[in-house]
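This view holds just a subset of the chains, kept in their places.
For reference, chains read A and B in written order, and residue numbers begin at 1 within each chain.
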Amino acid sequence: MSNIFTLPELDDLRMSEAARPLFEAVKRHIAENVAPITEEYFRLGEGRTDRWSFAPGQLELLDAAKAKAKAAGLWNFFLPDDETGQGLSNLDYAYIAAELGKSPLASETLNCSAPDTGNMEVLERVGTPEQKHRWLEPLLAGEIRSAYAMTEPDVASSDAKNIRTRARLDGDQWVINGEKYYISGAGDPRCKVMITMVRTSDEGPVSQQQSQILVPIDTPGVEIVGPMHVFGEDHAPRGHMHIRFNDVRVPRENILLGEGRGFEISQLRLGPGRIHHCMRTIGKAEVALDLMVKRGSSREAFGRSLIMLGKNLELVSRARIEIEAMRLIVLKAAKAMDVLGNREARVWVSLAKAMIPEKTCQIIDQAIQLHGATGISQWTPLAELYHDVRHLRFADGPDEVHHMVVGRHELGLH
Amino acid sequence: MSNIFTLPELDDLRMSEAARPLFEAVKRHIAENVAPITEEYFRLGEGRTDRWSFAPGQLELLDAAKAKAKAAGLWNFFLPDDETGQGLSNLDYAYIAAELGKSPLASETLNCSAPDTGNMEVLERVGTPEQKHRWLEPLLAGEIRSAYAMTEPDVASSDAKNIRTRARLDGDQWVINGEKYYISGAGDPRCKVMITMVRTSDEGPVSQQQSQILVPIDTPGVEIVGPMHVFGEDHAPRGHMHIRFNDVRVPRENILLGEGRGFEISQLRLGPGRIHHCMRTIGKAEVALDLMVKRGSSREAFGRSLIMLGKNLELVSRARIEIEAMRLIVLKAAKAMDVLGNREARVWVSLAKAMIPEKTCQIIDQAIQLHGATGISQWTPLAELYHDVRHLRFADGPDEVHHMVVGRHELGLH
């Protein structure tokens, strides 16, 4: 048996020469077009009266940056296919994503935001011409946004057998009933469609009882109950919505790939999606370490700079060590996807997903501690970073499930 | 030298017989008068239009519960003096505070909320008759609330030498200039006065350069810049306010105890205040463990209840072990304050403060992980508990400073 941990093909972690100009262009775009608008974008947001719409001027700022990116060819490069995007390898994308993770707006300006990236990838690979025309084209153009409705409130969603939202065929229509929550972005006025995971059968193999269906968000019966909070924040206007499906009817042809193929589609999106999250998380860890060093070097207590007091310098060292370890792991997982394909690289993906959000939370937490109260205030991005990354420890499969995948694989090696 | 770790006088950790009826009455009050209104109180709050006032009905609910507590004699018992309160020992209060920590409203219904408790205690001990008449009486009656303005944004406030807000005498008035932040409760419409830590001299011993001054919140020049966030939440309407003092003038007699005695007053309040926080934190850890067990027992994945999967049961055990260890430590620190006085018990207080918020954060975090996304939603109190307790790791002296106190004391033992 080939051992995925000793394959020589996975040891070259270099960015391709072809990707380097893109990598440099993205960094330049962030520095020149995104960083300068970030503060104003959020300040505008604070002043709005209707929390569930954007403030005047916000989308204009964003759209201007999007236009610049598009004009520079920095657009949709997440798609690993030559015809619809720039066909980056996962490895090349990893380097870029780590940069994107450092900025709260960069991804969107490049049309590379979750969950749109995953949704576009799925549509690109399995969509019918009609589905592509109606949904993929405006998504690729950055004109609309989308959501992915998977998680349900009443069950341990790490075990897929538990999906309870049901769709049954009634003539030419799927009739959907059930409840989903933490549907990120579904509050955004630009969000037009949800890819929805449903149960379409109780029989046959467990992995063939689910399907994925396109549901326009304005379909009658789609009830947005309200926003779920993330540690007290609702992230309006995009939100993480709690949604009920009350006899929601969509045409039969809105199903993706076919009945009973919901899991198959999940496999398609989850590997890259999880790795994208991890890649961006490395960037967030870098931001936290950077803030920690800056703050610690500029403040004094007891006659020394904070960073030289007690264990602080060792924490800086440990953070740097962990960041370099995480970076190498995520690069290698990306390389594994490139070389082995999503299925065979599955254990490498779980390995990265189980490692990176947990360690990054610790680094951000230490940066917070060094800042004192300012560390949890709106004056630094640390609290927001913490919430993002803490959330990731149970999104897309909790740490525990990924450890189970890695552990079981290890038993199989012996 | 007597060793504070081997004094036999500190080994009896029993609640006094005299306090037991009060302890039982408080538990009954929470169950009968507080628990039933809690959900409605917060639901009312969600619906309000002006975030910086209470919603109609909220204060009425609270006042009714306060009236019941007052009628039952459950009022102001935090004051360790017979004439103005029930004269509880710190040890007896510890048992009660752990119960209070389990409820977000209980403390206030008993007039036992921070920072009012500390402010009342200070006024009771060092206030002039006039100061007591004007501020202590309505505080003891639960008619007004108060704030404590100590932390400053621009300095490492764990080193007291750094206080920069200044007061200078101009005739019969103190003129105050400076900036404070995270002034909890200063947004509450009922908050009428702030005890404000200021620098009144640059000469003499460092510990005699500060003073504490009573500043009515409506004094001209008190500029409430806005709320500081705690992990994205502003906790309106009470808030944690950012305040500027622009030539704020108050009468000379508003000083507490006398010029240069600011630290002396701090010593008075900080020991008990820190222990009160720790006591309540034990209650919060109990809530988290309770939720963890309940959730873990009621959900299934992979054919077993969640609590029996992987490391979960061991986490429950470790949480219980830590809770019992924390409880004993806080009881012993309280006993030390009773037997040795605040000054001599200082190391015991630091020991508890360095231990309890850190470990409790871990327990709450594990409870969150077991809940999945629900754990960070508004559907459980876990996110709010986490923020409270995480905040405590740098409030009233960061963990690191308390470890320094304990460590230096240990060196002194050898």
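In the analysis below, contacts are C-beta pairs under 8 Å (C-beta built on N, C-alpha and C of every residue); 3 or more make two chains touch, one makes a residue touch a chain.
Predicted model only: the values in this text are computed from it and were never measured.
Here 2 copies are displayed; the structure file describes the full homo-oligomeric complex as 4 copies.
The rule we apply is simple: only the chains that are shown with their structure count from here on.
Note: centroid distance chain A to chain B, computed from Cα atoms, is 38 Å.
Residues of chain A touching chain B in their complex: 151, 153, 155-159, 162, 181-182, 228-233, 299-302, 306, 309-311, 368-369, 372-378, 383-384, 386-387, 390-391, 393-395, 398-400, 403-404.
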